[in-house]
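Removed: one protein chain of the complex. Kept in place: all other protein chains.
In order of appearance the chains are A and B, and numbering begins at 1 in each one.
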Amino acid sequence: MTALRAVGGRVAGLAGTLIGVAVVVFALLRLLPGDAIDANLGTQAGLLTAGQRAALRRYYGIDQSVPHQFVTWIGQVLHGNLGVSVNSGTDVATLLGSAIPVTVELAVLATLIGAPLGIALGVLAAGRPGGARDLGVQSAGLLGLALPEFVLASVVVAVLGAVFRYFPSAGTFVSLSQSVGGNLSQMIYPALVLAVGLAATVMRTTRSAYLDVARSDFVRTARGKGLFPRRIRWRHVLRNSSVPIVTMVGIQFGYLLGGTVVIEQVFALPGLGRLLLNAILQRDYAVVQSAVLLIATGFVVVNLAVDLIYRALDPRTAET
Amino acid sequence: MFRHRLLRAFALAGAVSAVVAACSPAGSGNAGKKSHGPLVVARTVDLDGLDPAVATAFGTVQTLQLIFDTLLRTDADGRLVPGLAKSWETSKDGRTLTFHLQQGVRFHNGDALTADAVVATLDRVRDEATASVVRSNLLAVTKVTAPDPNTAVIKLSHPDGSVLHTLTLTGTAILDPADIKAGRLAQAANGTGPFKLAGRTQGQKVDLTANSAYFGGAPKLPGVEFRVIPDENSILAGLRAGSFDAGVLTDPNVVAQAHGGVKIAKTPSMAYHALMLNGRRKPLDRLPVRQAIACAIDRKQVVDTAVAGQGTVTGPITSPGYHLSPTDGLPCTPGDAAAAKKLLGGTTVDLKMLVMSGGYASAVNEAQNLQAQLSKIGVKLTIDQQPTNVYVKRWSKADFDVALALNGGMSSPYLMYARYFGDGASLAKAAGLDSPPIAKLLAQAGASTEERLSDATVAQLQRTMLQQSPWVWLFTDNNVVATQPNVKGLGITADNSLRSLQSATRG
Partner (left out) sequence: MTVPPAPAAVGAALDPAGPPPPGRRGVARRLWADRNGRIGMVVTGVIVLGGLAGLFGLLPYDTVAQDVAVRLKPPSMSHPFGTDQFGRDVFSRALSGIFASLRVAVVSVAAAAAAGTLVGVVSGYAGGWADAVVGRLTDVLFAFPAILLALTVISALGRGWPETTLAIAIVYLPIFIRTARGPTLTVRNAEYVKAGRVLGFGPLRLVGRHVLPNVAAPILVQTTLAMSWAVLTESTLSFLGLGTQPPQSSLGLMVADGRTFLTTEPWMLVAPAAVIVVLVIGLNLLGDGLRAALDPAEDRS
């Protein structure tokens, strides 16, 4: 029962956090100098139909008091009116709808590649702490953390172009439903680049969690019982160090939902990050607002899921 | 860097077209080097609409030019040559233009072309409700009539030689009166041109088939397929891999790498890069200050650093066929810092430079080079990067000290600058300066009934513009089409036309 109540508390907390997120997103763009939103509507008015302009005015709640604007805005968002992009004349929900699958797929692929790699390397390094292998893996991990994604991505794109005559191109993006092979051939390189940083982080977590468990009493006992080292390693140690590892993988996955912007930009993938970046550059505020709200919501939900898995894996946490 | 490469043809002057970067999937199958089937032409842009009267985007105009015909055309030197009108004459008083149409021309749907089509088309273009971009060029037209089926007559309120040049623009392409009546111009591309529209997939491709009944001779190619490939590196790679027969390139860095295995045809574009000075603000209201800035800038250096040498230094007039010195008229040789300093009189100047970001590839590099060059004479430029929509708004109001711009050019020098510096010009505000000497020359050129302004008239106009230095003209890009070696006779014109597809062959 306490566990259930704790979960309920977390979900309630999530709702509170989301309201806070909405307030922050709203406030950030309402604190713009002058009436930038009005001005923006003016510049692009020629491009939008009267209906689209009305939808955008409703979305922003223009001409109302600030608290009223906030309530109107939330109401519109909950009713599915995410505004209209003043630069393309497309409604934001459609834009987000086509961008979400790209980013989610990228995050999933990167996690599927990076997490097992990071765990394997972490175990490898922790096998003999301080040894040559440990040093090698740790150095590689440090490099993986320090190498900015934009550098790695730029180099990968240049090599792909020079050697394989492959050039990323947003207009020729093939979605998963169109062709699995065609889609993977475009997604695999960006996913690999993302996986590097993720693997490095997971490796470090795995290594330290593994070492913590390996030093604990019950492993010493197991060793005393004469169990084979390999069996101890995989069966006992790794299983007991799974909590921080799973947590870290979950957190990293959540981060990828909002952190693929650089990769999408360099590889010209039509995902959420690129949509958001272009919207920021072109001051397409409705797109910025809705995209940020969506990504933050996804991130919070993923974090909640991680928290729940964490509880499931480690019953001790349920009591706090 | 992430620059939209779609915007080369961004003709700020006239209606500013919206930047639409279509991000939809496209097939990537190989057309191969097979000698049957359509000629596959890759380009970054798509066909956005079918109505010639409102077409502004570069890819749209380039496609519609193949489907429709205009009364007149220009040759490589900017001279008027026959189109749907096989001959024409101007009356002595310059107020009546008479056109004799080609015989036996049919629209793609089979309707015969008559002078009524000319009347209906031009009346539609002149109608404010059509919102045509060329309407403002036809303000001198009072009436269009068809005395007989093969003759069309245009009456003018005053002599205006530029009307003939306007009749070469895709905006005045001749339409089937039945389509105008039925209001289906946005749905049916029914022209008289060498190619017919056979199909299109938005964001992916446009299929054209040869019009075997074309009055100028049936095309030798069975058809043309335009493929939308948004990245020019991919276009070049695809050409090398044999996926396309031809590709339209605009990014100078890509063009610089296009050698070996592909043929390159290039023509200096009419669109020009310029530093616009706001002569209504201090201290740019003083002629010596503007001249000092014009004198300090070594144009060749801008071309070398900003576009990897892929450009041609130009003066104000980019209309083809006029061969003018790009700097004659300035009180110095450009790049001469000492002379520039002297003109400036030892003072220092701080200016903010409006620069478009995310528009065309070379903007920020040009800005940095200009900044470095001008700092040598004590002119300090601060770069103010703005996204396209903000830039355009401020550009049109001349809300800047100086602005780095890529403006569209035209085959008529008069049309090209009357809208900025002429009396009552529509873009007078954006021009940033009211210059009586330039306005006077433009008025004279406008009243001229010459079909093509004489070299002497244009040279004087260019000299005066350089002497007045309202802006600093820098360079034009090259319009480039790269082809497989077996494609013969395909070139690109200064206004990005691929009309040569009509006579091109593939071996």
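In this text, a residue touches a chain if its C-beta (ideal position, glycine included) is under 8 Å from a C-beta of that chain, and two chains touch if they have at least 3 such contacts.
Everything numeric here is computed off the predicted structure, so don't read it as measured data.
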Contacting the left-out chain in the complete assembly, out of B:N150, B:N365 or B:S396: B:N365
Among A:A55, A:I100, A:V123 or A:M248, the residue in touch with the chain that has been omitted: A:M248
Positions on chain A where the hidden chain makes contact: 6, 9, 13, 16-18, 20-21, 23-25, 28-29, 31-32, 129, 142-143, 145-151, 154-155, 157-158, 161-162, 201, 204-205, 211, 247-248, 251, 254-255, 257-259, 261-262, 265, 276-277, 279-281, 283, 288, 292, 295-296, 299-300, 303, 306-307, 310, 317, 320
Absent-chain interface as seen on chain B, which is shown: 1-2, 253, 301, 304-305, 308, 357, 364-365, 367-369, 371-373, 375, 383, 385
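Please note the rule applied: only the chains that are shown with their structure count from here on.
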For chain A paired with chain B, centre-to-centre distance based on mean C-alpha positions, whole Å: 44
Chain B residues within the chain A interface of the complex: 2, 18-26, 28, 44, 203, 228-231, 233-234, 237, 240-241, 357-358, 387-390, 392-393
Complex interface listing, chain A residues touching chain B: 40, 43-44, 47, 86-88, 161, 165-175, 178, 182, 265, 268, 270, 278, 281-283
